[in-house]
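A single protein chain has been removed from this complex, and every other one stays in its place.
To keep things simple, chains are lettered A and B as they appear, and every chain counts its residues starting from 1.
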Amino acid sequence: MKHFLNTADWSRAELQAMLDDARAMKKSPYGDALKNKTVALLFLNNSLRTRTSFDVGARQLGGHAVVLSPSGGMWPLEFEDGVVMDGEAEEHVKEAAKVLSRYCDLIGIRAFPKFQNWEEDRKDRILTAFAKYADVPVINMETITHPCQEMALVMALQERCEKDGRGPLDGKKFLLTWTYHPKPLNTAVANSALMIAAKFGMAVTVLCPTEDYILDERYMAQALRDANANRQAVTITHDITQGYDGADFVYAKSWGALPYFGNWGPEKRIRDRFRHFIVDEEKMARTNNALVSHCLPMRRNVKMTDAVFDGPNCIAYEEAENRLHVQKAIMKALAT
Amino acid sequence: MKHFLNTADWSRAELQAMLDDARAMKKSPYGDALKNKTVALLFLNNSLRTRTSFDVGARQLGGHAVVLSPSGGMWPLEFEDGVVMDGEAEEHVKEAAKVLSRYCDLIGIRAFPKFQNWEEDRKDRILTAFAKYADVPVINMETITHPCQEMALVMALQERCEKDGRGPLDGKKFLLTWTYHPKPLNTAVANSALMIAAKFGMAVTVLCPTEDYILDERYMAQALRDANANRQAVTITHDITQGYDGADFVYAKSWGALPYFGNWGPEKRIRDRFRHFIVDEEKMARTNNALVSHCLPMRRNVKMTDAVFDGPNCIAYEEAENRLHVQKAIMKALAT
Partner (left out) sequence: MKHFLNTADWSRAELQAMLDDARAMKKSPYGDALKNKTVALLFLNNSLRTRTSFDVGARQLGGHAVVLSPSGGMWPLEFEDGVVMDGEAEEHVKEAAKVLSRYCDLIGIRAFPKFQNWEEDRKDRILTAFAKYADVPVINMETITHPCQEMALVMALQERCEKDGRGPLDGKKFLLTWTYHPKPLNTAVANSALMIAAKFGMAVTVLCPTEDYILDERYMAQALRDANANRQAVTITHDITQGYDGADFVYAKSWGALPYFGNWGPEKRIRDRFRHFIVDEEKMARTNNALVSHCLPMRRNVKMTDAVFDGPNCIAYEEAENRLHVQKAIMKALAT
């Protein structure tokens, strides 16, 4: 039994097999791979796209999704073994995971960080505890990484590269650019874009305002290992020109600076100086006619101009649509 | 591709065809018109009847409903084009509509007015924006009108008139009477009852306490156009006797006075003087043995006495049940 917690746990070949299956199902959507099976979708944070695409996907494969969204967040769970549970926690995560495993065949978990203490958030405790105790496969529906989004992005890149005759992803320059946003956001999609680009053979450049915006070493190191295995580099730069020059793909995302977790006032003063990191036509002109994308939702004309977003090289809607297809492939791979 | 936003966008013949289909499905409920199709139901306000009837209806036609109810209301959406989205809005409605269109085959929207500024509420921005940007048909599940309720009402009237030998709706006197309620309510059902009665050939009388309670000119004008085309009149009166005398149908509804949107204190002082607008046996005795109804929920003995509501001429339960049948017909008409 295997979980889908992070793409780092899977080989490129295994992921590509799921992507190929997703593309096949994009053409022929209905099947019975999940017949008589139920996927529990546990949302500790709001969702529109993820909730809809998993539900529709399960149904298209003959299965059934049960959406669980405890109002006011999860009732407090205990994670440690052997504890006297006389505090806030009403239930040990072991029981929650084991009982859901008796009713369902797959469990999806969305649990965002709390944004107060990165050392705590980076443990990804709810996801890892469910994975530890569940007797059925667990899927990460976004915690501190977002592997489903990664798969949707790679699928969109591969589709468009084929269609445009741009050739394989290997050796392409993938720019992950931080963009401005008025609030500090989750680093999950940034961590994920970084890792999946490296895994699929691209040379990754991370463009961010200052050293404070470098992503967690766990994900930087994973990307570096994968890049090296593919004889590629991971480059960090704070220079916009260096970032965009010759890029084949531009992925835009805003995120909060890890050293300021729980102390966002000072971070905002730094962040506010970097509104010019917006993806616009002038910057895009430096690229190799790059494709561009962003996981939605996106603030228009703050992260990316309308001209770029609505232009012919933007694949954000394809990426969003592909969530449906890749998630079907993931559920199928885990459940059968 | 056609949306179901308002009955004014559809001809009487088109609506009647849906009503006929609804009656056929009331007898024979199961089919596969929505096989492999998904309807997204976006509820920005609570719902019991609408949520249940759409979900059950989709299922009875072989389809699948995904219920989306962002807790705490919708995350803030941007509606204008070209805006720099550095304020509250996290997503442009364009993306929300286009992405849902990639996952689903129909989109239902419930978005009540905010009751602070009628000039703003009457733009019906969420519904119209989804209709503009969605690539699949959009259904109004109650915003500032409630066309599904209109259809259910007409179906109930036609069924009962046939059963009782009352003849066709054309030329019948339809009384829409304001009733008391301790709070100011949405005008949606009142707007809708007014329009659909005129469209189906009835002479409409609107009975309300004062000029302040006259409905928005958009709906008054639409009703007048339809009434004139049917050689009927739309009459406004504040006189209870004039309203009830000779009525064939009495539709009870409370609503807030438009000039007092956002300034409800003074309106309440006016409203409280009109508790006697309750539908009771004495008033009903003036009618032509009228049928009577109300969209639920309804405060008993405030809007209508138990004697009238539980009496043989009340068709409120039939109207409520018909929501299921007409919505199936609407989904079927849009999706196929």
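Definition applied: contacts are C-beta pairs under 8 Å (C-beta built on N, C-alpha and C of every residue); 3 or more make two chains touch, one makes a residue touch a chain.
Not measured: the values here are computed from a predicted model.
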Problem - Selected residue (touches chain absent from view) among A:24, A:85 or A:233 - result: A:85
Exercise for the section: Using the definition of touch stated at the top, determine which of B:60, B:192 or B:205 touches the missing chain. Expected result: B:60
Completion exercise
Residue positions on subunit B contacting the omitted chain are 29-30, 46, 48-49, 51-53, 55-56, 59-60, 69, 71, 182, 296-302, 306, 316-317, 320-321, 324
Handout entry: Footprint left on subunit A by the chain that the document does not show
Key = 36, 38, 40, 64, 66, 68, 70-71, 75, 78, 81-86, 89-92, 95-96, 98-100, 102-104
